[in-house]
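For this depiction, one protein chain was excluded, whereas all remaining protein chains were kept in their positions.
Up next, chain A:
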């Protein structure tokens, strides 16, 4: 399956000028444009890049992932991300959510140049959510000069002082800070990485857009959050997504709703719905057994239905969902812990921790893009 979420932020947003309206779904374009927009005037200028994936590599079915090499960047592909979400709680059981994301976007195909001319854009998002407040920060950098990048052994993904680093990707510390928040967490697991979709080939539309996608949903987490009122010791679970592609979405897909859920008993569920303005939504899901064995479900197997909306940043955002996966006898209500988990970044989107109730209990993360 494909993990749409990184894309959604940009894909859902209508750019200020119509320039890349046509091709706004070309995946690399979107990530790239995020970088551009945040960088100021870049957005429209780079939009032209998104017209096609020509010159970039495209995902093919039946990949064989090579760890740890595949934890590193794939510069032949236009767009790529390292995406961590964590559901945490303090000693009193008070819930928190943390997001740490690094996007890479190639500005042009071909061999990467050295120094400032590297034509690789990097973007970081970090967020911390409490039941009452939501903090977010954004960073931009270009590759080639050492300001941002990913190295495999020992593992290190960084942009500025934000980093996820450790001897192996299964044993890392994760740090980020904004003007009014910070977190330093250690993430550890002994369980395997889990390929999403068909053995890591995640299809995104009827037309066959796809990406390479694997996850590590089993991290145990401990560490410290820094909030305006002081430091908080927390523990919990984290979920890493790795995904790369060059043109992962169809152009009529306008946004998505993506769920990553930690269920009681140790099973995990990944599910998404890609909203299509020209036809039926495209859905996908993976049931991950506690031992890490994935069970992918094709389009239509999972149903996500909004139950209630909240007004967030002037938009109507569904913050309560009914999620059904009859094949696993699952019918739950997913609700936001903090309805205002709005990432007011260059391309804004909703991303925050959720609770799961009804039949299966649990916690998780929800990302929603494309709500205008």
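In this section, a contact is a pair of C-beta atoms (placed from the backbone, for glycine too) under 8 Å apart; a residue touches a chain by one contact, two chains touch by 3 or more; residues count from 1.
Criterion: contacts and distances are computed from a predicted model.
Taken from the listed names "YeeE/YedE family protein", "Nitrous oxidase accessory protein", "Putative ABC transport system permease protein" or "Carbohydrate ABC transporter membrane protein 1 (CUT1 family)", the protein name that UniProt assigns to the chain not shown is "Putative ABC transport system permease protein". Taking the complete complex into account, A:140 is the one of A:88, A:102, A:140 or A:249 that touches the chain left out.
Only one of the listed residues, A:181, A:239 or A:350, touches the absent chain: A:181. What chain A contributes to its contact with the hidden chain is residues 16, 19, 35-36, 38-46, 48-49, 107-108, 113, 115-117, 119, 121, 137, 140-142, 145-147, 158, 160-161, 177-182, 226.
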